[in-house]
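The full complex has more chains than appear here; those shown keep their coordinates.
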Amino acid sequence: MATVKLWSDEEAAAHPQVKAVFDDIRATRKSDFVNNFWRALANQPKLLERTWASVKQVMIEPGTLDPLTKELVYIAVSAANSCSYCVHSHTAAARAKGLTDAQYAEFLAIVGMAAETNNLANAMQIPVDREFTVE
Amino acid sequence: MATVKLWSDEEAAAHPQVKAVFDDIRATRKSDFVNNFWRALANQPKLLERTWASVKQVMIEPGTLDPLTKELVYIAVSAANSCSYCVHSHTAAARAKGLTDAQYAEFLAIVGMAAETNNLANAMQIPVDREFTVE
Amino acid sequence: MATVKLWSDEEAAAHPQVKAVFDDIRATRKSDFVNNFWRALANQPKLLERTWASVKQVMIEPGTLDPLTKELVYIAVSAANSCSYCVHSHTAAARAKGLTDAQYAEFLAIVGMAAETNNLANAMQIPVDREFTVE
C-alpha cells in the first residue's frame, strides 16, 4: 500500500545509480537484505543516494555515541512522529545490536514519561528557567 | 506566561503535600534549585506527587541504561513534540551529566535524520518488511 | 512576531467584510475584546469569514456537549499540537466558562497520561483488539 513502487533486485540491477547504492548497503551491512525503505527511495535515485550517504555517516561511522544509544534516539523520535515503519526497522536494528529486554523496558518508560511531561509543559506553557539557558 | 501560577518557596512551605515533594526533589538532586516545571505542577498536588515519583523511578533510580543515554532519549522525544521547556531542561541535565560537544553534535545529526526519514516513510507509506516483525 | 500584520480596529472599520466579522464577534460574545487570532486572520477576509462561521457553529451554538467539555477537548488538541496561542486562548475561555482548579488538575492528568500511552502504543505498535472495531 505504498504510494510508490518498491523496486525488486532485478529492477535495481538495471539502473546503475540505484545498483551502486544497493551494493553498498549490502557490503556495509554484510547482509543480502535490502529493506523496503531503500526499495521505495529507489524511485528517486538522487534522494536515495543522498539519504544513504547521510545514514551511513550518521548511524554507521564510529563516533562518540555507541551504536545502541543511536538506535534508541532514533526510535524515540520515530515513536513521537508516529512512524510505524521507522519504529519497526529501528527496533529490529536495536535488537540486532544487543538491546536487552531490561534496557527496552527502561527505554519505553522514558519515551512514555517524556511524552507525558511534554504535554503537561505545553498545556501549562511553563516558562523556561533562566538557569537552563546558555549565556 | 504560564496558564497557572508558579509556586514560590513560601507558598510551597505552607502546603505539606507540596512541601514534601519539593523537599524530596532537593534531597534527591542534592541542590536547592527547584525548576519551574514542579512550581507549576504544585497547583495539582496529586499530579505533582505522582509525576515526581515516576520521574524519580524512571530517570534517577539506577538501571541498565546509563543516565546520559536516558537524557538523550528524553530530549529526542521533546524536540519531536516541540516542547521548548523540556528541551531546555533536559539539555541542561544532559550537560550536567557530562554530555560533550562531540556527543551533542552526533545526537543532533540523529534527531534530524530520524525526523527526515520518518517524514519520508510516512509520505510514501512504506509497508513494514516481514523481517522486522516479532513472531 | 507574527508573520502577518495584526489589524487594528481602525483598519478593520475601513474594510466592510472584516468589519462585519469583528462586529459579529463582539455581538456574539457580548464583549468588546477581539483577540489577535481574528486580527491576524483579517489579512485573509474570506478565510476570516469562513473560520468565524465554523467556530460559531461548532463552539457557540448549543448542542449536546456542554461548553466547558468543548473547551477541554479544544485545549487537549492544542497542547498535543504544541500551539501556544491556542492553549492560552482556550484555557482562558475554559476558565471564563467556570473551569475549577480541581477540574483543571484532572484534565492535566488526562492529557499527560494520554500522551504517555500514545507514545507507548506507538513505540510498541500494538495491534488493535478485534473487540474495539465497528462491524
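Labels for the chains are A, B and C, by order of writing; each one numbers its residues from 1.
FYI, a residue touches a chain if its C-beta (ideal position, glycine included) is under 8 Å from a C-beta of that chain, and two chains touch if they have at least 3 such contacts.
From a predicted model like this one, the values you see are computed outputs, not experimental measurements.
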Assembly size in copies, with 3 chains present: 6
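Everything below uses one rule, namely that only the chains that are shown with their structure count from here on.
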Between subunit B and subunit C, centroid-to-centroid distance (C-alpha), Å: 27
Intercentroid distance (Cα basis), subunit C paired with subunit A, Å: 34
Between subunit A and subunit B, centroid-to-centroid distance (C-alpha), Å: 21
Overlap residues in subunit A, where contacts from two or more other chains coincide: 79-80, 82, 84, 88, 111, 113-120, 122-125
Residues on subunit A engaged by subunit C in the complex (per definition of touch): 75, 79-80, 82, 84, 87-88, 108, 111-120, 122-125
Residues of subunit A touching subunit B in the complex: 1-4, 6, 33, 35-37, 40-41, 51, 54-55, 57-59, 63-65, 69-70, 72-74, 76-86, 88-89, 91-92, 100, 102-103, 106-107, 109-111, 113-129, 131-133
Complex contact set, residues of subunit B against subunit C: 1, 3-4, 43-44, 46-47, 50-51, 77, 81-83
